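In what follows, a single structure is set out as structure tokens and then discussed.
Apart from one protein chain that is not included, each protein chain of the complex appears where it belongs.
After this line comes chain A, so read on.
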Amino acid sequence: MLPIREIKPKNARTKRFVDNKAPQQTENPRTTLFLKYTTCSEVLHLVLNDIYALKRPLAIKFSKKNNIHPFEDPSSLEFFSEKNDASLMVFASHSKKRPHCLNLVRFFGYKVLDMIELSVIPETMRTLSQFKNEKTATGLKPLLSFSGSAFDSPTANAYTLAKSVLLELFKGPDVAEIDVEGLQYMLHFSVDEEDDSSSDSKPQIHLRSYLLKTKKVPNSNLPRVEVEEMGPRIDFRVGRIQEADPDMMKEAMRKPKTSEARTKKNIDTDVIGDKVGRIHLGKQDLKTLQTRKMKGLKRSRDVVDGDETMEGAEEEGGELELGGEKRVRVEV
């Protein structure tokens, strides 16, 4: 694929566009790109539409079919990511070997960071429209819950990766405050327990979406929460994964320098109110101490032997007192 031309902004609008696309300290929320393989099943088509509806407006949907194999050659996907400034991708494919597959891809710097392949189980799938009830408004931030021990296992496995990617995909934009009325729905991901007897089939991930209703409880400030399923309802079987290159992941996890000032250490305030600090000097080697040269004490001078030796010995001590008045000043 040809590299994308670098746009040199010629007016304020294009400059704003380029600046928005460039790396930033606090990032923009991820845009998701939805695309399909040359063959795609009806089930997948519905699932794709439902997730797209959930992700709007931070989502782009391609209608053309693409002959791409993400696990073999992701260069095409990387090109799409750069062109559309989309760092998350949902690629739907259907083949005899891997039926009803949803590939979730995450990007870092427009290069593939990690990928996970989840296949939808068609029998248990239910769409949004199949649940005859009220839906929430688009664009709300959902509550997320992950149940099951596999999601939190200490070793990185397919399920911990799935948790990270699913969290990224569904969490919505990061907000500092949220309206109490905006807590309307919850996405619940659950994973079955590892069954040693049937080791051939890996545990499934269940996605359920519930509308939250709160009811007042007497004698308590906290309401009672009731859940009503609103769809979609999808069960996933975990397929292949591609874990992130450790260097790339390390780079991606780096945090930019925080703008808030770090507390200055070593500054105290006195009883009087003066600002004091400690100066830390290294340890002094007394043997290499340079004292003031007392010419009169040099051995070459004409002095009585006895006095000479005594004075010589004192000098080595590092401190010299002559009549109590003079003191050797140690210069450091």
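As a working rule, a residue touches a chain if its C-beta (ideal position, glycine included) is under 8 Å from a C-beta of that chain, and two chains touch if they have at least 3 such contacts; residues count from 1.
By our rule, contacts and distances are computed from a predicted model.
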UniProt names the one chain left off this complex as which of "Malate dehydrogenase", "Ribosome biogenesis regulatory protein", "Centromere protein L" or "Glutamyl-tRNA(Gln) amidotransferase subunit A, mitochondrial"?
-> "Ribosome biogenesis regulatory protein"
Options A:225, A:267 or A:294, residue touching the unrepresented chain | A:225
Touching the absent chain when the full complex is considered, from A:75, A:149 or A:284 | A:149
Cross-chain touch to the chain not pictured, restricted to A:36, A:100 or A:206, is A:206
Could you please point out the chain A residues that touch the chain left off the display?
-> 22-25, 27-28, 30, 87, 106-109, 113, 141-149, 151-152, 164, 167-168, 171, 174-181, 183, 186, 188, 190-193, 206, 208, 210, 212, 214, 221-227, 229, 244, 249, 251-256
